[in-house]
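This structure is in structure tokens; I'll ask about it shortly.
In this view, the complex is presented without one of its protein chains, the others remaining in place.
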Amino acid sequence: MIDWLPAVIVMAVCIIIAVARILIGPGAPTRLVAFDTTNTLVVASMVIVGMMFNHAIFIDVAIVYALLSFTMTLYVAKFIGGSKF
Amino acid sequence: MALNIVTYIFIGVGLFFNLIGVVGLHRFPDMYTKLHAATKCTTFGSIFLIIAVIMQAAGIWAQGGTSQSVMCIHAVLVLVALLVTNATGAHAIARAAHRSGEKPARAVVDDLEGKEND
Partner (left out) sequence: MKFLITTVVAYLAYLLLTIGSGTVFLWSTAELVIGAVLAVAVGALLRNRFIGKDLRMLNPRRWLTILVYLFPLLFAMAKANIDVAYRVITGRINPAIVKINPNLKTDLALTILANSITLTPGTLSVDVDQKTNELYVHWINVDPEVLKDMPRDYHPICHSFPDWARRIAE
């Protein structure tokens, strides 16, 4: 069996560094970039956690999270770009 | 055993590229170069991590696991969703940032400068 715990810990450190960029980043576009990165990392770690605990429900949640975060990125980008909804 | 060694290599490569992407988010000067580091490196690293999970799940599935079949196929779906949505999201962010007046730092040439089209 593979030991997945160190991988999850490194992914958590990555997420914390990206969230720090959301908090300090100058301007809305930089924050949006950091937010998009955080979403990708959260999806990958969710898949790993699902494999670690042997529950397929984590991976289902990861699919829905990926698609919803994509929609949210598109709408926030539209808002920043100043076009009409 | 060979499967486990390949899986460890894939996890190592994936974590390395994720770390590079997140560090690039702090090292690059402006938003466009940050988008380069963030999009490419984290997409590539996450692909490697998910492929490692798929290989392990398929290995247990071949030995007679039951819940691993669902896990394997759904992980493939996550992979496809990530590949399609990340590149498109990057386009949306770059276009919106340029329209909101964000200038590329240290740029040599900017062909899009002052051009408004929609």
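For reference, chains read A and B in written order, and residue numbers begin at 1 within each chain.
The rule is simple: contacts are C-beta pairs under 8 Å (C-beta built on N, C-alpha and C of every residue); 3 or more make two chains touch, one makes a residue touch a chain.
Computed from a predicted model, the values in this text were never measured in an experiment.
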| item | value |
| --- | --- |
| Chains in view that touch the one left out, judged over the entire complex | B |
| Contact residue for the chain not shown (choose from B:7, B:39 or B:56) | B:39 |
| Touch residues of chain B, complete complex, unshown partner | 17, 20-21, 23-24, 27-30, 32-33, 35-37, 39-41, 43-44, 69-70, 73-74, 77, 87-88, 90-91, 94-95, 98, 104-113, 117 |
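Convention: only the chains that are shown with their structure count from here on.
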| item | value |
| --- | --- |
| Interchain centroid distance [CA atoms averaged], chain A/chain B, Å | 10 |
| List of chain B residues in touch with chain A within their complex | 4, 7-8, 11, 14-15, 18-19, 21-23, 25-26, 31, 34-35, 38-39, 42-43, 45-46, 49-50, 53, 56-57, 67, 70-71, 74-75, 77-78, 81-82, 85-86, 88-90, 92-93, 95-97, 99-100, 102, 118 |
| Residue numbers on chain A that touch chain B, as the complex places them | 2, 7, 10-11, 14, 17-18, 21, 27-30, 32-34, 36-37, 40-41, 43-44, 47-48, 50-51, 54, 56, 59-60, 62-63, 66-67, 70, 73-74, 77-83 |
